[in-house]
Structures are given as structure tokens and as C-alpha cells.
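Starting off with a structure, shown below.
Shown here is a partial selection of chains from the complex, left in place.
Labels A, B, C and D are assigned to the chains in the order they are written; within every chain, residues are numbered from 1.
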Amino acid sequence: MNTQKNVNTSRPLDVLGKALNSQVLIKLKGGREFRGSLKSFDMHMNLVLNDAEELEGGETARRLGVVLIRGDNIVYISPG
Amino acid sequence: MNTQKNVNTSRPLDVLGKALNSQVLIKLKGGREFRGSLKSFDMHMNLVLNDAEELEGGETARRLGVVLIRGDNIVYISPG
Amino acid sequence: MNTQKNVNTSRPLDVLGKALNSQVLIKLKGGREFRGSLKSFDMHMNLVLNDAEELEGGETARRLGVVLIRGDNIVYISPG
Amino acid sequence: MNTQKNVNTSRPLDVLGKALNSQVLIKLKGGREFRGSLKSFDMHMNLVLNDAEELEGGETARRLGVVLIRGDNIVYISPG
């Protein structure tokens, strides 16, 4: 249970802490893509974006404002 | 387990607390979309909407009144 | 773990308690739809309907009498 | 965690206890359907049928005798 503690000093979710109030790109399992400012997250990777928009082909498809994304849908999160 | 406590002062589900008795848009994994007034939720994102309607292409497809949505179906929730 | 306690006084599954012995509409993940009188439920949303029928296009497709539905199949439950 | 205790006196799986040694109809997630005599079950809805048969279009497609069905496949169980 403490595998990570032994082998590396940082934890994966630390990158989310550093990305707070910054732009992140979110890819979901169904292929959906969101971009917005990361306001909060938890250990399940549930997260809230401000000024969020859903993207299609890299273009804005829908403006959502504040959105809570359920963590189990997420494939990856990329800051910046 | 306390990752969130260290790195951000708010938690993702706090946005649901703020959205109580207000309109929310719910997107489900199968693509279904609901709009209604948020009456309650729990930590699994199970939630109850009042005056709920299922949407298709942004239009009302079915009026459901009170509806309990099982949290594991949810992709995202957007207040307002 | 006590997010719900802080932010709202009712819990989502309370609507099932109020719906006992009344008609409910159940939508399942595969699109199946059931209507019947709610006899019991648990915290997993496993539930028993009496006088249950499976619906197709809103019409009765199959009469099942008593049916136990496994909660993890459920998308939503709407009383009335 | 004790939602069910407060709001209803019976529990969903009680209908399985009543159905022991009687015929039940089982619908699985992939659409498979089984009929047989319920010999045992557990809280995961793992269950054993005797004199079990797989049905297609309501007709016997395969006689299985004793069969242990893994609970996570189950959509619904209907006694009788």
C-alpha cells in the first residue's frame, strides 16, 4: 500500500495541485475534451473547472462556465 | 488520502452545495442530458432533481418531475 | 465522507423512502424501462417492484409481477 | 449507511429468501435469460439454480442442470 512512498518522492496528483487556477486540458473516456481553469479536485480526480468549454477538433463546441467532472470518466489531464 | 486537503481549500462537490435549489445541467455517460432544480446529492453524486426534463438537442424530450439519478452514470454537472 | 451532511439536509435516497408502495418509473443502462410499485430498496439501489412491467415505447412489453432489480443497472428512478 | 433500515422494513434481497426452492427467471446484462429453481444466493447476488435452462425467445435453448451465476451479470430476478 505504500509502494509509491518508497520509490518516488512526488505523487501523481501533485501536478493537479500545481495546476490550480491555471488552464488544463481534460480528455474523457468517450473522447470528449474540455479546457478550463482548474478550481478544485479530490483524490478520485473529481474536479471543477471555471470558464470551461467542451472542444471538438480543438475548437470550442460548447461553453459550460463552471463544470464538475466526475473523475471516473477521465483518461488524462494535461496542464497548460 | 488527504491529497485534496493539502493542495486546495475547496472540494469539487462544494459546487453542488452552492447549486442547491438552482438549475443544473447533467450529462450522462450514454449521452443523455437532464436539466432541473438540484434538491439533494451525496458523495457518490447520486442526486435528485425537481422539475426535471430530459433534453435532446437542447430541447425538452420528456418531463420527469422528480428524478433520482444514480451517480455512477454522470459525466459532468454544470450549474446555471 | 460527510459532504452531504454539511451541504443539504435531505439525502437523494430519501425520495425512494417517500415513494414506497407507490408507482415508480425505472430507467436502466441498456435502455430498458420498468414501471411498478416500489416495495423495498437498499443503499445500493437494489430494489423490488410489485406489479412490475417492462415497457417499450411507453407500452407494456412484459408483465413480471414481483421483480428484484440490481441497483448497478439503474440510470434513474422517477416516482409517480 | 442505514438508509434502508429507516425507510422500509423489508430489504430487496428478502424476495430471494422467499423464492428459495422455487422457480425464478433471471435476466443478465448481455440479454441472456435463465430459468431454474433457486438453491442459494449471497449478498452479491451470486446465485445457484438447479434444473437450470438458458432461454431464447422464451424457449429452452440449453439445459445446464446446476449453474452458479456471478451476481454482477444480473439485471433482474423475478420469482415464479
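One rule holds for everything that comes next: contacts are C-beta pairs under 8 Å (C-beta built on N, C-alpha and C of every residue); 3 or more make two chains touch, one makes a residue touch a chain.
On a predicted model such as this, the values are computed, not experimentally measured, just so you know.
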Of the identical chains, 4 are shown; go ahead and state how many the full complex includes.
7
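In this text, only the chains that are shown with their structure count from here on.
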Quick one: chain A and chain D, Cα centre-to-centre, how many Å?
40
Centre-to-centre distance between chain D and chain C (centres being mean Cα positions), rounded to whole Å
18
Residue list for chain A, restricted to those that touch at least two other chains:
none
Quick check on the complex: what are the chain D residues that touch chain C?
1, 3-4, 6-8, 10-16, 25, 29, 45, 71-72, 74-80
Which chain A residues qualify as touching chain B in the complex?
11, 13-14, 16-17, 20, 28, 30, 32, 39-43, 46-48, 52, 64-70, 72-73
